[in-house]
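My questions all concern the structure below.
Of the protein chains in this complex, all but one are displayed in their positions.
As written, the chains take the letters A, B and C, and residue 1 is the first residue of each chain.
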Amino acid sequence: MAGNSFGHIFRTVTWGESHGPAIGCVVEGVPPRLSLAEADLQHWLDRRRPGQSRFTTQRQEPDQVRILSGVFEGQTTGAPIGLQIDNVDQRSRDYGDIAEKYRPGHADYTYDAKYGIRDHRGGGRASARETAMRVAAGGIARVVLNALVEDGVGIRGAMVQMGPQQIDRSRWEWDAVEDNPFWCPDRQAAQAWEGYLNDIRKRGSSIGGVVEVVASNVPAGLGAPAYDKLDADLAKAMMSINAVKAVEIGAGLTAAALTGEENADEMRMVDGGVSFQSNNAGGVLGGISTGQDIVVRFAVKPTSSILTPRRTVTRRGEDTEIKTRGRHDPCVGIRAVPVGEAMMALVLADHLLRQRAQCGL
Amino acid sequence: MAGNSFGHIFRTVTWGESHGPAIGCVVEGVPPRLSLAEADLQHWLDRRRPGQSRFTTQRQEPDQVRILSGVFEGQTTGAPIGLQIDNVDQRSRDYGDIAEKYRPGHADYTYDAKYGIRDHRGGGRASARETAMRVAAGGIARVVLNALVEDGVGIRGAMVQMGPQQIDRSRWEWDAVEDNPFWCPDRQAAQAWEGYLNDIRKRGSSIGGVVEVVASNVPAGLGAPAYDKLDADLAKAMMSINAVKAVEIGAGLTAAALTGEENADEMRMVDGGVSFQSNNAGGVLGGISTGQDIVVRFAVKPTSSILTPRRTVTRRGEDTEIKTRGRHDPCVGIRAVPVGEAMMALVLADHLLRQRAQCGL
Amino acid sequence: MAGNSFGHIFRTVTWGESHGPAIGCVVEGVPPRLSLAEADLQHWLDRRRPGQSRFTTQRQEPDQVRILSGVFEGQTTGAPIGLQIDNVDQRSRDYGDIAEKYRPGHADYTYDAKYGIRDHRGGGRASARETAMRVAAGGIARVVLNALVEDGVGIRGAMVQMGPQQIDRSRWEWDAVEDNPFWCPDRQAAQAWEGYLNDIRKRGSSIGGVVEVVASNVPAGLGAPAYDKLDADLAKAMMSINAVKAVEIGAGLTAAALTGEENADEMRMVDGGVSFQSNNAGGVLGGISTGQDIVVRFAVKPTSSILTPRRTVTRRGEDTEIKTRGRHDPCVGIRAVPVGEAMMALVLADHLLRQRAQCGL
Partner (left out) sequence: MAGNSFGHIFRTVTWGESHGPAIGCVVEGVPPRLSLAEADLQHWLDRRRPGQSRFTTQRQEPDQVRILSGVFEGQTTGAPIGLQIDNVDQRSRDYGDIAEKYRPGHADYTYDAKYGIRDHRGGGRASARETAMRVAAGGIARVVLNALVEDGVGIRGAMVQMGPQQIDRSRWEWDAVEDNPFWCPDRQAAQAWEGYLNDIRKRGSSIGGVVEVVASNVPAGLGAPAYDKLDADLAKAMMSINAVKAVEIGAGLTAAALTGEENADEMRMVDGGVSFQSNNAGGVLGGISTGQDIVVRFAVKPTSSILTPRRTVTRRGEDTEIKTRGRHDPCVGIRAVPVGEAMMALVLADHLLRQRAQCGL
């Protein structure tokens, strides 16, 4: 109700501010007797961790996750899993200015409007730091998916557009994604982006981007009609990531310009199973998975912290200007890639358990 | 959990299939002592009702809503409001073919995959008929918003793109929306669309579209951080509408190509209040409303029922073809306009009550 | 949130007032492909129906339930099941006096305190009429339990105390329960109660009672630790029935006076399975079912509508007296028996599906 939890059966609630002593989460609904170690989660956290290249914020956080409950002798027990990461590099001195001035594009003004009080040290609860716990919880969700679905569920994210620069989809290589600091699946584009983003960074500016997340080997039948459609839950999941302004499923926005003939994903029997001839649906029909790849894209706005002064107002209602010093990412979209993967995992794990409840799987 | 309810405090659960005896919903959480009559809801249902022009399905449903509980002597009592609409024009004979064949783009295959059983008479629960109850519940949500927010909350929808044809935003007139069968705010575009869609219709084809919904006079402070961000809930709400494939807030997808300087909505004090100089945010920052217009757009795919035969398979796993006879809309996006408005109302009413719970409003 | 729903996965929401046009409910989470007909539910409603003897209210309601959705060709589809019963014998003229005067023991005063408005025709939402929908939904829950648990789950209720008169447990016969108007398992007690209650009735007085509900063949492992303990959910379920003032599990209140040695339910292996030597636990340990009978008892206060005038106040704050005319039950505990059975079924069905979700059953 206060908005800090996600999921129904596989349920995560997160807590913590960017500049408090720690952040954490509680993951409920994890089936018992699954192997789980801190290293399983650390793997994903390390991918998300800032400070890995000049293109992400230089905040240095080891982001060591600890499992505080719900695991006994290396196996889940069915009890809630408490996770925690200490905040070690807080530098709250950097943020003195924003106690009084609302940063455009940040949640400073709206938090004050809502709560009448605001932890101004670095965004408090609105900080992207909260997403570290999503990635950790997403790691548990992957364990659940891989345990319950034969051959496991693959979830991979990639950056497909940086600023106005799109990738060439004919050059898509999943292997390339790990080889560049942008999670870009097109090696050629990745090279171009390097110079492009360096310019942005040097100017103290920022740029948006588009991220695509693909889940493969998802069983047909996950989701629900009406409100908790699988794609509706994915839309919420992705839009809940900081700075996201649009979410697309399958053909997405381009579906608006298609005719019914063009858009129809025709079906054929292949090797005794149903095979779709295209995937405009993005793997979801009527809110329920088709068995094809689930394909979601989301647009991330440019980082709001920039070095060019912007006009704004103070808490006291005076016109002023602000220039956001301190560490920041020139393209926060980059760091949204592992977060998008995690949200995909959270949604799928929850719907998998829901399907098990209602239809027995 | 089974996906038929929406909202937390202002909560709607719908039931009913397109070809059963009736559809209905229960609306919980409505504050007491608000004036409410069936006519207040009928007004919105009449806008949504099919059969009003040659551009929407010829199914003739009077869609008379009845209030069965929760209202006493013209006032809400705080008890759950039961709403019901009888299905009077079901013609289930039209749908015989689809008992065996999966219609591409429809939920036939996925319902079978999920439930192992399917009410094949016209889509059952996946039918757009379910959205009639959203519109009715949305009417109650509007009553709540108007009662609790000074000067009321305005919620208006418009179609801003049909197939590849976009409107010219400089010609936007809200008054125009009611004057054409497309809810198009650009009179010139509306005229062009008439011929365009007529062609589509005559060919038995269909086309997608883009709908924009705008809420004005929404108080700053509605929403929540982390997962239940106002825009995340809006994304889910809109993506849960049949055939929607993309949702945008404010600048939406175009935000990806902006720099931080371009994207920043600067603030000034005007007449003692905070005034934003632009609205790329679409009225939401950090998941919380800014007090500006809330601007949401969503893309609707083309109707999947078309007269050109498409390749598909049968329930028994045989290759076949299907040509979807029967009534259908050449552009379902048109009918999604009042539904989008209703979903906006449902989300805002819920968050308004949540804000009242947590912050006392 | 507004309190009209029960359960998490197997979820029921009810609506309707005693003097509106109808009452109804929506049951979500029912697994697909279970046989379900209106007659399955009518069977239980007929047991609950008032007007069957001089010991229950003479309100004559056929209570014909209709299934409006979620069932196709005799089988559940997984879609929400809408149920409805028309109110045919409302006689709202009987209730004129209570529009102004608060009836002691009824919810008149508290509804006004909460909502500032009250449907005074017969208790509105607080009327025991609402429990008809619990019984109908409970019928669906029984179908689910019997389909998913081998050999089915037996749920039976009995009245074990009327006023100060207790049964002799050594004379307990389940068969006797159906043979007297009190659902009394002790034939001798039933005979004594007849005269006793007739006296109460003639005086226009009323008396309380105690109901016991027993579920047999419940699998071990249902429930949850901490807050959603099986017995905690049962306590809520039973206390939510109108006029209930106490709930006991197993040894209940008498457990307070036992020593640890006396209270321990020892275990032995019998025929390869665990066998408990006693059932002070009432079939629940640590909030989770043991496989023994689940035994719940609840106390029902005497009907508040009596013919002896009682002192009270008016809405306007004047001292007055009230004598509640109209139909009433001298012992509402009688009619609570089928309702208690239904609540047991709702709790067990929900926990069965929850167990299926978390542990795969």
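The rule is short, and it goes like this: a contact is a pair of C-beta atoms (placed from the backbone, for glycine too) under 8 Å apart; a residue touches a chain by one contact, two chains touch by 3 or more.
Keep in mind that what you see is a predicted model, and the values were worked out from it rather than measured.
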- line: The one residue from C:G105, C:G138, C:G157 or C:P338 touching the chain left out of view is C:G105
Query: Among A:R49, A:R125, A:R142 or A:H351, which residue is in touch with the absent chain?
result: A:R125
Message: Counting contacts across the full complex, list the positions on chain B that touch the omitted chain.
response: 1, 9, 29, 31-32, 78-79, 225, 353-354, 356-361
Field: Sites on chain C contacted by the missing partner chain, in the whole complex
entry: 1-6, 8-9, 14, 102, 104-107, 109-111, 113-116, 125-126, 130, 161, 163-164, 200, 205-210, 220-229, 231-240, 242, 245-269, 272, 274, 277, 280-282, 284-291, 299-306, 308, 310-313, 317-319, 333, 354-355, 357-359
Message: Need a quick check: the contact residues on chain A for the chain that isn't drawn.
response: 1-2, 4-5, 8-9, 11, 13-17, 20-24, 26, 28-30, 32-33, 66, 68-70, 72, 75-82, 114-119, 124-125
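We take it that only the chains that are shown with their structure count from here on.
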Query: Using the average of all C-alpha atoms in each chain as its centre, how far is it in Å between chain B and chain C?
result: 39
Query: What whole-Å value do you get for the distance between chain A and chain B if each is reduced to the mean of its CA atoms?
result: 26
Task: Could you tell me the distance, in whole angstrom, between the mean C-alpha positions of chain A and chain C?
output: 46
Field: Numbers and ranges of chain C residues touching at least 2 other chains
entry: 1, 9, 29, 32, 78-79
